[in-house]
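Structure incoming, see below.
Only a single protein chain was left out; the remaining protein chains are all shown in position.
Chains: A, B and C, in written order; residue numbering restarts at 1 for each.
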């Protein structure tokens, strides 16, 4: 964190630390809750792995790392488009549609991953590794679905403040993925 | 946040992600050093998302809090990995 | 009293307090059977007394919630209750049902009859006809308050309160679903029990707390309602999937162990937020409200709920711990403090706030009321410690060393004796509370004119 300690002008005139928080406080309550849930889940995953790292590595080999890497790029690009949507009110729909299309791509890739597993007869109760794999990626994918629903609602009833909140939700989904992907797919 | 800053953040994220992919392709079985690097890259990505996508660059106090969370989380993760 | 129909609450609270007395007396008898196992064993066995203890608790808490709704909704919606007649009819149905339950249990009537006889699933043992009555009463209630709110001002407090009450009524419908497969039975049974106490009831509790804070501290409604949304959001976000902590060992899939552990650990957050909320509001508030007893109960409720539901719940919610403690006295310790802190105390807080207003003689007998608070809270806290020790010993001897259940229990006699003593303190406190509410005594500590809050 080699940030230059430049004084931030916004802070001076504000009397409460909450005032400096970008966006709506309620969204941050949500973001923190989600980080706690996923953080606990990922640490539990690594904790359980201690008992049998070899089995975890074997199970991990059947994951599709390329699909995971592609999805990382898809999500961060989608996040970028959502952020652009917030900053360009007159082209909001265009940017947001792009963001939604990439969100759908993410889900399609995920779908192929899941069906490939199902064809191998792998399910949520197959092993400890796959219990976590399905719980964490599935819960994350549910958030992607929720984000798409929220974006669709915003397209229908545009409102700057809600758009800002929705984009923040979407960035949180990004954030969770960039932490989740390496820990589940790569750490071995 | 200006659009160029946003684009810069996106390009950084892209570069970091490609870095992760290259690392995985080059040395997939490398153990501790590999894992430490992968987690470091993940932390940097998360930091860019928090600072630029979520706008914490303008709120240094909160930025510190979230950075601390990330550092503690990733170090705990690394510790758990090493214990296994 | 600003609105005439708020008076309805008086009768609900009165009925609730009578059942409160029945409930704690039942608990005292049950506690004594732990000490003297032969006591009443031929006349009224332990299982009947325990049913009375738990069922009367649930019914009086619900009566309190209904009463609280009838009391605060007119003020929030700024209009009279839609139909007082329906409200009284609803109370009569509930009381007839309650009486039916007591008589059916005590005299073991209609044994085995599908409609008239006792059903025998924990907490929802009521005969089918009573369950139908409960649903009818709930529908009347929901119709009545929803109509009132729809026609009047809509506030966050009434929104959350109504959501909680609608939710608890809908979830109760699972009481009619009793599959033959025990694992399925248990799974859906928790839809009622867990999603009541760690879901919809929390909404009711938080909205009553918000109302009391609004009235007693004088803090802006805007601030209070934002807090309320944060509290109930964290309550449902953690509580719904927190149901997983009941799905560890009943034949449900193994992944619940992780969902349950993670989400139910976070169930501490809403209780912490409620405690923080009430203290911050009181500290920020400029008003020095004369009803100190109600304020004490409200602060006490959020604090004891944090410890009972939050901390004591967390103690045994991780599945690695719960594997050993499941179904021991640890559960009993948590259950007692959680129910007392969260729901009993919050009810008593709204009673203490509303009674002086309903009876038209502002704060009176506050000292007695506050003495009863310390008696009950102290008794409950001691009971929790004693049961926690008993449960720890039990867990070690029975679950780790594998000793026979009854042999272990016989070694716990001293704990049960102390538990009975603390229970006696609670009963005295409860009776004192009721006396303090009803006794026609004038103001004890302050001769001020008393403020219509």
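Operating definition for what follows: contacts are C-beta pairs under 8 Å (C-beta built on N, C-alpha and C of every residue); 3 or more make two chains touch, one makes a residue touch a chain.
The rule is short, and it goes like this: contacts and distances are computed from a predicted model.
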Among "K+/H+ antiporter subunit F", "Cytochrome c", "Binding-protein-dependent transporters inner membrane component" or "Autoinducer 2 import system permease protein LsrD", the omitted chain is listed in UniProt as "Cytochrome c"
Among displayed chains, the one left out touches A, C
Checked against the full complex, the residue among C:2, C:111 or C:287 that touches the missing chain is C:111
The one residue from A:26, A:51, A:118 or A:152 touching the chain left out of view is A:26
Only one of C:17, C:137, C:187 or C:205 touches the unshown chain, namely C:187
Contacting the left-out chain: of A:41, A:165 or A:182, that is A:165
Touch rule applied to subunit A and the missing chain gives residues 14, 16, 18-19, 21, 24-27, 29-30, 124-125, 139, 142, 146, 150, 161-162, 165
Against the hidden chain, subunit C presents residues 33-34, 37-38, 41-42, 45-48, 50-51, 111-112, 117-122, 125, 156, 159, 180-187, 222, 225-226, 229-230, 232-233, 236-237, 240-241, 243, 247-254, 256-257, 259, 323-324, 326-329, 331-332, 398-400, 402-406, 408-409
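The working rule: only the chains that are shown with their structure count from here on.
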Between A-C and A-B, more C-beta pairs in contact link A-B
Taking each chain's mean CA coordinate, subunit B and subunit C are separated, in whole Å, by 46
Between subunit A and subunit C, the Cα-mean centres are separated in Å by 38
Contacts from subunit A onto subunit B in the complex sit at residues 1, 3, 8, 10-11, 17, 20-23, 31, 35, 39, 42-43, 46-47, 49-51, 53, 56, 65, 69, 72-73, 76-77, 79-80, 83-84, 87-88, 168, 171-172, 174-175, 178-179, 181-183, 186-188
Within their complex, subunit C touches subunit A through residues 229-230, 233-234, 237-238, 253-255, 258-259, 261-263, 265-266, 269
Per the touch rule, the subunit B residues reaching subunit A in their complex are 1, 3, 6-7, 9-10, 13-14, 17, 20-21, 24, 29, 35, 38-39, 41-42, 45-46, 49-50, 53-56, 58-62, 64, 67, 69, 73, 76-77, 80-81, 83-84
